[in-house]
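Can you read through this structure? Questions will come right after.
Note that this is a trimmed complex: some chains were dropped, and none of the rest were shifted.
Each chain carries a letter (A, B and C) given by its place in the written order, and its residues are counted from 1.
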């Protein structure tokens, strides 16, 4: 059973995570984690905080001589901007944030108690955890990418591009966008929103390939992999929609147009020529790439703030303004890939178990042989 | 902690569920459960099975003199069509179903072992469990509805309709559709698909009102209510997309257009004049109605079946044909409402605890007073 | 992940259980379950209820043609003595039972609402679930027994007896006691207590053999197998103590006397010549037989009832008298073995995973080879 908890506030001393349940014998390259942390911080349209924090991972436990030993990994990212105890109270809740509901829930008149934890700063730790899961998945040749599909009303077009083409183009792009033309328009859109004190949302896509058939389960509702992925992605701040494969657009097509016919060849075994299911049928992986898309609402902190209420005086006012990004869709994509990798790693461990990487691989290979001989 | 497990196969003896964690003292009206079960079975475009099964709930435990006593509820729905042990083997997997991945996973050449449990028949038990949760939520005046928004390419228009208007119109409609004009077109679309041996998907919406602010949490990723709702909805067979509030369409708007400004009046307390957040901010309810939408892919069993492979001979063939619906979007909406009600009941019990309904209500009232006095 | 929930009241319609997480392909012999149910009902000193109920298992789901198919098993035991809605209110709480605390918890003046679920009748379902786990463990040659060690002040002596000797003797004994002399004295003790309107407790032992090294974990407190076993055994009504191996008596010995020295031979691999650890070191199995002992308090319902309070009038009175046993130690031993088998099956599935019995065995065999080649 792979599981994790995170802790830490936006302006607290640090972010902390514990990842429990990895097998022994996995080599962890700290640099790969730092790369993912850097990816999360990049992105045209990010705010000043990204210049302050240069996130680096500290692995406090769980490794010996660079390898996992079956004990939990404790992770720490230091906050340079540690000032939670001196920052002023927040009394004008920002629409779109946890501020107001959190204040009522905790019965506090200082919403900083809420927003410090509700902040998306927490997702840096999820990225670190996801990076470790990604290293683990790499042992099974499972590869993943994330790329931005739209920002505001500007859409990228990546039809016909291969996994590798999208991956490389997105990695080079300051907006994780694989379509150069769209990217230029997106940047203009961000500039415009910034000038106007406004913010933008968008959509992005996660693709994960080389996952074997049969991860997840249809046997009980809470064991379905599609359900777990949906929870993991929707748990990311500002995500308001999740779809798998053809998703919403598939709902208006005919059955004969959308279901992925089944073929077989000696070399490939069973395969499909389309992937409208996005790699998931019946709550399980079906051997095709996992394709997940998320909708992110625009950043809720606006430099031209929306109408709000002073929670002490109950008078009309403008919402508080915290330092914020204009657009963080590329960053959210990095977080989403991390969460997807966690879910797949969890499903892989659930299916193949094993206390050492060696044992897990042995079980995995046995299953692959079973499938090939089917 | 409210939780449930279900058991039962499509052509097994019965469907069984255990719902654990309801407080004592809740009066359960069996008829209300049967009504929801009947709602799930209705719907223009349903197949022959719906005529065979007239689901009725049997409550085997957890009640004394018609009320809960704090012990788990065991529920049973008999299958009239009990023949799992005599039905023939399935060897031509249906694209879009669990058949093939399940066969590889279980290493079975008879996919009936898979599809009997992977069948959406299981959702009848979820509806029963959700109906009990709905009765429980009724004690707090929390009301819910589900209605169909689109079938195939035909969309309903319900802009400007109130909760009650939509609710009443959808209940009277054989397609749970609150727009009569659209309904007529949808029925024509279903007729056409049926004639052509094809199937249809669609989208539907769940609305839940009168939920207090502060259910759910931002404090840990797996305690967010948006994440739990997403999992619960995505766990329903054939659901490929979930969105909250403005969802995907909100991702292409500006922050200034989409976030719900905060207002206050003595009578209402804090309130909003819009609900693009769909009642959820920061993983918590914000006092506005919960608005959830799902995309359902077309039924995967086609009377004109898709190309498939005989898993024994590995030869090309057509997929097996099981008895199936042409369109089950209204039924999926009933299931989704049930799952949403379960999630909200769970969140309510998590927030207010209490072993008796009386204690839960006392805690709940204390919180409402706290909010009013805020 | 193997898990179960039970439902049902003592005088309700039936007891129900759902067991989720068994692999596909396990043949279930219903008779073996009924045998365990009968074992739970036997025992010198049992009350009238045991003559009314002749428990038989109904498997409502999860099997096809006698084998598991990876879907949850739903189990049902009918109560012949179904009269929960007509039985009178209980208003004089019995010391030693859940009656009073339950009444305060639920705020009910009729403690039947409490005792119907708090009754040990519920353990019949646990025995059925444990029996299925036992059948599963049998596929790995893991065998278990339970036998009574003491009733009241009479102790059995089984030093020097082998697993098989104890097993056979206990099975033939009406008190599950492997020491015939002690058994005679125990029966006399029970007769005496019965005559005097009193009740008896005792201790019993569970032994499970052929478990491989390495089930469970030391890596996180809640994943230790000793912790899970302790919870499972202490959760049985009337159990007030649990010990592993030498347990309490080991606490007064020296380290040099108690720890089990390690030996090695080509044939056996690593082995011990003593088993004071009871098969568990560091929260994991160590390859030696699991040895668990429990203390059961005397039955709390006395025919000569103890002082109590009428909860309505608050006047002094005698506790209510429900139909009850004089001594149920043998039955508790059967329940404890069932719970132990569940825990070991769970740990086995956690370590070896696999969706089919075939896959699980392949993974298991791979591990055994790994250990042999160590």
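Quick note on the criterion: a residue touches a chain if its C-beta (ideal position, glycine included) is under 8 Å from a C-beta of that chain, and two chains touch if they have at least 3 such contacts.
Bear in mind the structure is a predicted one, so any value in this text is a computation, not a measurement.
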With 3 copies placed, total copies in this complex: 4
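Criterion: only the chains that are shown with their structure count from here on.
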Same vs different contact residues, subunit A with subunit C, by half of numbers used: same
Most remote chain, CA-based centroid, reference being subunit B: C
Distance between the centres, which are taken as Cα means, of subunit C and subunit B, whole angstrom: 38
For subunit A paired with subunit B, centre-to-centre distance based on mean C-alpha positions, whole Å: 26
Whole-Å separation of chain centres (CA-atom averages), subunit A against subunit C: 44
Junction residues of subunit B, two or more chains touched: 5-6, 105, 107, 114, 117
Complex contacts: residues of subunit A adjacent to subunit C: 1, 20, 70-72, 214, 217, 219-220, 223, 350-355, 358-359, 362-363, 366-367, 370
Complex interface listing, subunit C residues touching subunit B: 3, 5-9, 12-18, 20, 24-25, 60-62, 64-65, 69-74, 76, 84-85, 105-108, 112-114, 116-117, 355-356, 358-359
Interfacial residue positions of subunit B with respect to subunit A in the complex: 5-6, 93-105, 107, 114, 117-118, 126, 150, 152-153, 193, 198-203, 213-214, 218-222, 224, 226-235, 237, 239-248, 250-256, 258-264, 270, 272, 276-278, 281-287, 295-300, 302, 304, 306-309, 311, 314, 316, 319, 370-371, 374
